[in-house]
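Before anything else, here's the structure in question.
Every protein chain but one is kept in place in this view of the complex.
Order of writing sets the labels: A, B and C. Residues in every chain begin at 1.
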Amino acid sequence: MEANLQYVLSGLSIGGVYAMVALGFSMMWSVAKAANFTHGDVFMLGGVLTVSLMALGLPIWIAAILAILIAAAAGALIERFLVRPFNREANAIGWMLTTIAIGVMMESFGTATYGPLPQPLPSPLAVTPLRFGGAGVFPQELLLPVVAVLAMLGLRLFQTRTHFGRAIRAVAANRVAAGLMGIDADRVTMVVFAAAGGLGALAGFLIAPVIQASTTMGLVIGLKAFMIAIIAGITNAAGVVTMALAFGVVERLIEGYLSTSARDAFGFTLMILVLLAFPQGVFGRKEVSKV
Amino acid sequence: MTVSPRLAVGLTLGIGVAVLAFLPYWSDVFGGRFPTSFELRIVLRVMIMAIVVIGLNVLVGGAGLVSLGHAALYGFGAHVAALLALRAGFGFAPSLVAAVLGTALVGAALAYPSVRVRGVYLAVITIAFGLVFVNVLREWVSFTGGASGLAGIPRGEVFGQRLSPGRRDGFSLYYVVLFFLALAFVLQYTLMYSRFGRAMRATAMSENAAQALGVSVIRMRTLAFVLSASFAGLAGALFTNLALFVNYETFQFTQSIQFLLMTILGGAGTLLGPLVGTIVVFFATVLLQAFEEWQTFAFGALLALVLFVMPKGIVGSFEAWLASRGAKQRMRETAEWPHWTPELNAVIQPLENPPAAALELRGLTLRFGGLVAVNKVDLAAKPGAVHALIGPNGAGKSSVINMISGFYTPSEGSIRLLGQDVTARDSAAMAAAGVARTFQNTELFGAMTVLENVMVGFHTRYEANLIQTLIRAPRARWEEARVRREAEALLDFVGLRDYADERAGALPFGHQRRLEIARALALQPRLLLLDEPAAGLTHGEIEDLVRLIRVLAEKGLTILLVEHHVDMIMAVSDHVTVLDYGVVIASGPPSEIQDDPRVIEAYFGHAAPGAAARKAAE
Amino acid sequence: MTLTPTLRGLFAASVAVASLSGAAKAAQPCIGASWELTGALAHTGLQIRYAVEVAIDEINAAGGVLGEQLVLRAYDDQGEPARAVDNALRIGEQDECVVMLGGFRTPNAIALREPLDEMGLPWVGVISAGTRVIEHETGENEWMFRVSMKDRWVAPFLVEQAVARAPSGRIGLFYEATGWGQGAVPDVVAAAEAQGVELVAQETFNIADTDMTAQLIRLRDAGAEALVFYGVDREADAILRSMERIDYRPTIVSAWGIGGQLGNTAGALSEGVLVAGTFSWWGELEPRAQAVLDAMKERFNLAGPQDLLLPSGTANAYDAVHIIARALEIAGEFDREKLRDAFYEVRHEGIVAVFDPAFERTMERHDAITPDAYRLFAFHNGVMLPLDQTPFGTN
Partner (left out) sequence: MSDPILSVSGLKVSYGPITAVAGVDIEVGRGEFVGVIGSNGAGKSSAMRAISGVLAPAGGAIRFDGADVTRRKSHEMVALGLAMVPEGRMIFGDQTVRENLLLGGFSRVMRSDPEVEDDIERALELFPRLRERLGQMAGSLSGGEQQMLAIARGLISRPKLLVVDELSLGLAPKILDLLFPILADLNAKGLSILLVEQMASYALAVTQRTYVMENGRVLFSGPSAELAEDDRVLDAYLGRKH
């Protein structure tokens, strides 16, 4: 029982990270129909930049806000220079590889300057754990799924209640029609990429006190979050967040009941099976093919 | 000027094999220390990787499927060979064969998802496959040695010689690998320039058109995956014999990315691309060592730069440049068309005992959700007749065509072709039954040549099997030559003979329409469906098209024509059926239809203008 | 098949020519190395280089070896065995170095066996502790030597230390799912058996995992009071945090994988973590070691011991270079075979241990550091100190 509770708590914590990163993938995909593989590294920026800026003597909140702003700017630049020029062409492999290449550059730049080792990011919420019987969790960790769900709800509110949010949905639904409404679809796309970048960096900042900030922290989480978004049905934000939290818990349950070290083998096999059963993702909408 | 693929392959093979075969003896002739075992090993590693990349090129450049898990297939082959050599005492040849066959089976299993998902979804599945593979290798310690891997693999033997990679014990492994690389390179050529390669590329460029020509997309994808995996398995087995140590670390996700990168950088779909891409990427990683801790950054930068500057890859961009120069040098002549030649009698043959109706639709109905797109349509087309199907936008004409060609499954009703019930067959089966079609928005295989486009149409009529085709057995050669002749005759027929080696996508629009018709005729159809063939054509071209349709009808071919150009319909058709809101509102000879008030209303609106009203009243 | 005789001929010719050109040549006064300079373990290569370069500087300043200045040729293997082999051939055949140093990963060292044998190139490991690196299944090891710990010897040491700290004598094994971790399992099991100790649970974790709470709950439920640990700083940090989550505090007795970084990231949580090793740069150093530390600080702009994250590895590497230099002097020329034979003659007083002789002709003793030189270190106030400079006991 204790163990099960622990699996759920730990699962929700890592699931929250997946959720925030996957939500970014979902946002970007919705407006640009593009998978930005630098997103895992933008997530990394949140942790690594905060630590680096703190080393310059900035207080943690200023450092975090600056890191998030820089990551948002990076998101915007990636849209402008990596996604927009390539998105006009049908050659999807080209820009997929280009974003991978830029991701490699970001990570290796970080490793060469920041160093390959993880650095601590102190947080008052990652000192004293909350204990539930024999299970326990740091408050910082519980923050992640909560922020993820809030981010998703906030995004939904923003998209339904604000005018700019409605414009984002319009661009996602039909770029041409959005343009005819006087909406600059390119600018909206850029703003969404910036927001996704900021959100990813926020996740990186929030998880860093628990997992330490390192330049390699983005690779696996980015890849997993993307896969989660795909199997959830990438355009459905609520579905993506739900799937991410569920996947986090499932991973822990696999570790608990099947095998720790073969967790990824089971987890990814599960993903393949789910995708075969739901080719458009579990919460995705079927696209009608045209002849 | 354009270099023929055959010449390019021949030259590369001749020069490449000669240079590589001589390389180990360089210092014996020219003195010096070059090549040391280090340099020979690098060459060996590049050759082995090039085999994987050639396989990946078949998948990416051929079938248009992206795999981000190819390192796992490479690793699978390596581990099969290693385990058999280590645990079962298999020699070089049997373990190599087992590795190839085993990996091919895995490839077949991987092909299954590609039937359901593609694009980035398929990429995710292949990523997951690669990660699962690595995880299993790492964790199944008792079997794979886990991270400590399989060490102490005995050197294989060929013809009684121990396979050695370097100076000390001879270069036997080097020559074995060179042999297999040359083989892979040749097979890539014989595959890509065979009916299978054409069909594969066709499915990548337009699934619909491929299906309509009787090419099964599922089978082509499976074939591509199986062949691609076989190459990877072969390379894996060779790697095992080079390294004599395997563990999962060589076959991780980053390696998959690197393989894909080599493919794209060299130029996906080109014959030389895999070689160029592998060499450039591998040497880049060796040379960039000078950047020490910045080398990964430099690698990423190099990669991004090349992708920006040359999205088609090195060889692809070079070919495009050559082609652009070629286009300026030679003006091609468009011949008069239609141009009937005796060769065409072999392609377009009249029916011997034509039934009363070539095509018969009874109560054909199609619903999308609650919407009824086609409502109880009856239609009968006589053999050798030109039957037009007209109606305003959204009347359901295209839906009817799509049902007859097997793209949509009718909700109700039946379709009979030459007296045979063919209701609800899929598009490839319809093509096999004798239905050929063109598409409203021409769906040519744009990156293939004009001649190749037509040759895809002959796909179902070949008899040589895959092996015969790959080794270019006499039967396959003979068949290929025959098909080429007939395809050229068809090009002659539509006046495009002179464009045979031009890229189809570069043709002017009118020529694309003609080519699409020639390609459809290659199926030897009994029924030809033309979906708005005149859209976008000039008056002159439409007149030619009318003559072509008449010639085909005279030869006994039944034609169902959907068209907006009413003048053309009036000129060419024997019978006209008018659809509006999915319902047949009129049917009869063109002269009757022309003055039918219901037709005028459907086209013009009920508030018919004075002129129309007057006409109707007459 | 008509092809067969031709191929046979070709093969025979290639063998003939190869044997002609196989004549030995004098090697160059260079020390090659293949280790990680990029990626998540980049610091391992970079930091070992500190010690190697300082040692080479000392030797060169004193006139070099046999009148020649030593040079270092270090290449990046990105942690991949096949690249390590590429680098070994580059070192052996292109650079023609007389000897090669190894890096962090055990699989990379294992992959080198064949190529080293073929080239006849002596190899000296300074970190990777896998037993199979030195003790080959074939029973023969001509060219591979090591100045580091050996898992087969470390395991009994760790088990003994763990049991001593578990009142009930119930200990658990917690290891990373890598070649090193997996390779150690049989050694630990055998050691526990030999000492009559109950190994109540075995758990693994993956590299880069951040939450080990589930495994720890199982270890706790099995009643483990001390854990024999195989892993590195980053995962150890995650484990300490997971222990904090569930308020489970067994003593951790770790193999040498944990370095100084744990103190930086885990802070107070690292207090009392025990690590086996050969050396620590913290605390009071003997004068020669202090001089080496000063030289490294000077040359690489280090703040102090906190920047040396692989304390044992750097010290081993320093001693290894000196052993090589001594052996070369004994060999009398830059010849690999003579160097190898000279290894068995070298006597050297290093900063890690007294090597007398460095190596012996048995395969087992291709390891220069014997268990009597193994030490336990403990984290105290965020730094890793020799045990006797901490409140956690004495060696």
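Please note the rule applied: a residue touches a chain if its C-beta (ideal position, glycine included) is under 8 Å from a C-beta of that chain, and two chains touch if they have at least 3 such contacts.
Here the structure is a predicted model, which is why all the values come from computation and not from measurement.
Novice: Please provide the labels of all shown chains that the missing chain touches.
Specialist: A, B
Novice: Out of B:Ser114, B:Asn375, B:Thr469 or B:Gln512, which is the one that touches the chain we can't see?
Specialist: B:Gln512
Novice: Among B:Ala535, B:Val551 or B:Ile585, choose the residue that contacts the chain missing from this document, as touch is defined above.
Specialist: Spelled out, the listed residue whose C-beta touches the missing chain is B:Ala535.
Novice: Counting contacts across the full complex, list the positions on chain B that touch the omitted chain.
Specialist: 392-394, 505-509, 512, 532, 535-539, 564-571, 594, 600, 603-612, 615
Novice: Which residues does chain A use to touch the chain missing from this display?
Specialist: 163-164, 166-167, 169-170, 173-174, 176-185
Everything that follows uses one rule, which is that only the chains that are shown with their structure count from here on.
Novice: Measuring centre to centre, with centres taken as mean CA positions, what chain is farthest from chain C?
Specialist: Result for the farthest chain: B.
Novice: Between what two chains do the most C-beta pairs come into contact?
Specialist: Greatest number of C-beta pairs in contact occurs for B-C.
Novice: Once you find the CA centre of chain B and the CA centre of chain C, what distance in Å lies between them?
Specialist: About 52 Å, centre to centre.
Novice: For chain A, give me the residues that contact two or more of the other chains.
Specialist: 108, 111, 261, 263-264, in rising order.
Novice: Going by the contact rule already set, what residues in chain C reach two or more other chains?
Specialist: Touching at least two other chains: 38-39, 42, 177.
Novice: Which stretch or stretches of chain C touch chain B in the complex?
Specialist: Within the complex, chain C touches chain B at residues 4, 7-8, 10-12, 14-19, 21-22, 37-39, 42, 46, 75-76, 79-82, 85-86, 89-90, 92-94, 106-107, 110-111, 113-114, 118-119, 130, 132, 136-138, 177-183.
Novice: If you look only at chain B, which of its residues touch chain A in the complex?
Specialist: 60, 66, 112-113, 116-117, 119-121, 123-125, 127-129, 131-132, 135-136, 138-139, 208, 253, 257, 260-261, 264, 268, 293-297, 299-301, 303-304, 307-308, 311, 398, 402, 407-408, 439
Novice: Considering the complex alone, what residue numbers of chain A touch chain B?
Specialist: That would be residues 35, 86, 89, 91-94, 96-98, 100-105, 107-109, 111-112, 223, 226-227, 230-231, 259, 261-265, 268-269, 271-272, 275-276, 279, 291 of chain A.
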